[in-house]
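My questions all concern the structure below.
Missing here is one protein chain; the remaining ones are kept as they sit in the complex.
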Amino acid sequence: MDKFTVTINGHTIEAKPGQSVLQTALDNGIHIPHYCFHPGLPVAGNCRMCLVEIEGVPKLQIACGTTVRDGMVVWSNNDRVRQAVRHVLEFLLINHPVDCPVCDQAGECGLQDYYMLVGRYDSRFAENKVVKHKKATPIGRWVMLDQERCILCSRCVRFTREITKTNEMAIFNRGDHAEIDVFPGGELRNRYSANIVDICPVGALTCRDFRFRCRVWYLKQAPSICPGCARGCNIAIHFNPERPHHAGGRRVLRFKPRPNPHVNAFWLCDDGRYSYPFIDDHRLRFAALREEGGVRQLYLKDALDRLADWLRASRSGRTAYLLSADSSNEELFAARKLLRDALGVRCLLPDTGLRTGDADDFLICEDKHPNTRGARILFGLGENDPVAPDRLEAGLGAELPELLLVNRADLPSPLRDKLLAAGTRLVFLGTNDNATAAAAHLVVPLVVFAEQAGTFTNFEGRVQKFELAVPPLGDAAPEWSVHQGLAERLGIDLAFPGPAAIFRQLTAEVDAFRGLSHESLTPHGAMIRHE
Amino acid sequence: MSERILSKRFDLADSHTIGVYEATGGYATARRVLQELTPAQVTDEVKKSNLRGRGGAGFPTGLKWSFIPKDTDRPVYLCVNADESEPGTFKDRHIMEKDPHLLLEGIIISAFAIGCHQAYIYIRGEYIPQIRRLRAAIQEAYGRGCLGRRVFGSGFDLEVAVYTGAGAYICGEETALLESLEGKKGYPRLKPPFPAVVGLYGCPTIINNVETLANVPAILEKGGDWYAAVGAHRSGGTRLFGVSGHVIRPGVYERPMGYSLKQLIFEDAGGILDGRALKAVIPGGSSVPVLRADEIDIALDFESVATAGSMLGSAGVIVMHDGTCMVRALQRLIHFYKDESCGQCSPCREGTGWLLKIINRIIRGDGRPEDVAVMRDVAEGILGNTICPLGDAAAMPVISFVTKFRDEFEHYIRHKRSAVPAPVK
Partner (left out) sequence: MELSDQLKQTLDALKEQFPNGLSVLMPALHAVQAAHNHIPAELEQPLAAYLAIPAEIVHEVSTFYFMFNNRPVGRHHIYICGNLSCWLRGAETLRDHLADRLGIQPGETTADGRITLSVVECLGMCDHAPVMLLDGEFHPDLTVETVDRILAGLS
């Protein structure tokens, strides 16, 4: 087929047959105002903000509901269109409170955006506004509804009908008394509920967790991957570098989905979305050593000295390592190089959070770790190799180890007690406090994924990149640098300038990753080679 | 006497029964068509007749039928639009009341033409006596083998069911009608796709008005050419004109397309009530632009009414005499569209509510000088920018009223009362 082109506002661009005028414009950086259109939802065509003039068609047409034709000439910026859009915006505003200073959506509101764009500041509306019933009412665990801000774009309705198929959001009554709501007495009952907050173009649906915590213009963003399960949904970490005091000391304030057509489309589950507090809460910031008479804090370098001594002292075959499927590919690769390959340490993956049985047919995976696939590949683990907690003891070998390094996991307390009683040296490498950390002889603080760059491999084998959002807390270090520090002390040649270099080395050495590069991971990740 | 195609049985006793219907030649045409013609021949005859839709838009019926995809493997549906809720429109009620079998015969022939085996009659919920009558007629027709399996002993099966609305003008819009038939709110659909391709339950569907279908038996009986010759221009046949408001004899009058509006009002309907002077006429149901008394010397066919700046629409002629306050008359219409807007798209939902608030304020005596201009501008903001034509239907009367009777609106605003002495209430 010959080239298929359309001309929008005088720019002739190549278009995909079957696509809408609006999508074509957006893909080519031409902004056409729109509210009801969302690329992840069926077209509703109800807001009428995207009206455009199409040469040869007498009436204005909605760009979201019009399919491109070869040679089509479209205008979204001429006087006729501007006039119509101005009318539409005015209609949407007449029953809207327009009290942005007290609205949580301020700064990321579609009405505000176009208010400026279209430049209608004066209101000719001399009447009383239609009174709606619900002002700032919770309609579920995470979502707050304020009906008077709703512009009835039906995005939330379409989301609960077409995406979750749970149908909670509905528009009751007709005409200008139409109201968005849940069934009387009902509430949201799907595990993706907060997505309707993301897609609501105005402040009608807000997040109960985030409400009034922070004005959005203070937030910065970093692209990342949700650590909540093996799906690896793409997220943006929203953090407030300057004013953590505004949010009870938390730097990270929310996760928002980032679109990835191969993984999560536009969505995120509530569990993953609201897992963010672990980044700031109950963190291990400094290394700690348990000695006669108590626990003492020490510098990381001193902790590494101590750990290197212990590694040296432990007899061959008597050191074990419990790896973590929360570690990045880079961290796992460093552990493999040092512990497995150089030191011959027995490496096990504990089977915790891997087979939860909690999965659905949409995004939620039963494996609650972001990088189990990466761990399996890098440590050559088969389907049945992860070790169930009650079989860990047996897995550790015929005799209990002299030195056990535990990455993040919380050991079952009987095993922990047994190890301590048997004189095993217990070293905890981790990000957040738990009972094992509290009982360990040595604690080495690690950074969380949000404090470093790296990659995860999702359950399907898609390798995806995440970036650093916030700096490490205290002395916490990336796991790979811990391994590198140990290697130095042990006289093992393992020099990594940083995660990017590790990734390069990993792709050179590990078959499954061969051919991948940071470039090939942009923007949607890339699949491993089949093992 | 002019040709009577639709109303020829209206004056007979028990005209609604199958006995009277058959005794006066009813069902003979359908019987012959099913035995002797192919569906394509039927469609051709209807195309030739210049029959145009009587629901309001005036779309050529035969052409519409030909949009049904050939060789579709999905069921084809025929939906009969008996929602009749446009103010000033009551013609379909007369057909269903007085000659329901004429409609059924039209349905049989039309269904045959488009390859449909299931037809639904979507009738407004308020037409309770008419629903009863329609159901009785359908039962009679089943009893006589005119419906059901092997209609008239032919190889053609046809089921017909009545589906009752529940008070929503918007369900007369064809895609809202389909939504309602599927059990949902009456939200008009985006077009394309058009119902002929994706209609009821996603299947090819034809929606036709009651009166449209009631013409089909005569077209097949006497021929498309004959029918076309009855009409004027490219509009074949007769229409049931419904005349209401300030006339001496309100009612339905079957007259050929192209009939004189003046004659209809002053002769057939007996002229203006109480010996008063004519002030304004809405010629095609409440949705079309109003005509001043000096603009009514026109012929009633699609083209001529359009030339006069209005539309033939549903042929509901609403007559107003000089005791009518146009501000309050328009308030009634805006109230209607505000009540009946489905609320789906923003210009119509918000615009009709806004217009009503302005005009109510004017009537309360709180009008502001800029109100007339704002009303016009709001109406223009709705016009052409909505999902379905209800938006236009709300806007056009506003624009025509405030333009043609501007003085009255300004007078009302300035003096806080009507310009008309002792207006009708």
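When the chains are written out, they are named A and B in that same order, and each has its own residue count from 1.
We adopt the following convention: a residue touches a chain if its C-beta (ideal position, glycine included) is under 8 Å from a C-beta of that chain, and two chains touch if they have at least 3 such contacts.
What you see is a predicted model, and the numbers here were worked out from it, not measured in a lab.
Within the full complex, the residue among B:Gly56, B:Pro100, B:Gly186 or B:Pro289 touching the omitted chain is B:Gly186.
Across the entire complex, the residue among A:Gly18, A:Pro184, A:Gly357 or A:Gly491 in touch with the chain not shown is A:Pro184. When the whole complex is considered, the residue among A:Met72, A:Ile171, A:Val387 or A:Leu446 that touches the unshown chain is A:Ile171. Of the listed positions B:Tyr169, B:Tyr227 or B:Trp354, the one in contact with the omitted chain in the full complex is B:Tyr169. Of B:Gly106, B:Gly316 or B:Gly367, it is B:Gly316 that touches the chain left out of the display. Although one chain is hidden here, its contacts on subunit B can still be listed: residues 84-90, 92-93, 124-129, 161, 163-169, 180-186, 201, 242-246, 250-252, 282, 286, 316, 318, 320, 324, 328-329, 332-333, 335-336, 339-340, 342, 424-425.
Listed here are the subunit A residues that touch the chain not shown: 167-174, 182-184, 186.
In this section, only the chains that are shown with their structure count from here on.
Distance between chain centres (mean CA atoms), subunit A to subunit B: 55 Å. Those residues of subunit A that touch subunit B in the shared complex are 43-48, 51, 59-60, 62, 65, 84, 87-88, 90-92, 94-95, 124-128, 130, 151-152, 171, 173-178. Residues of subunit B touching subunit A in their complex: 168, 185, 190, 338-347, 349-354, 357-358, 361, 368, 370, 374, 377-378, 380-382, 384-387.
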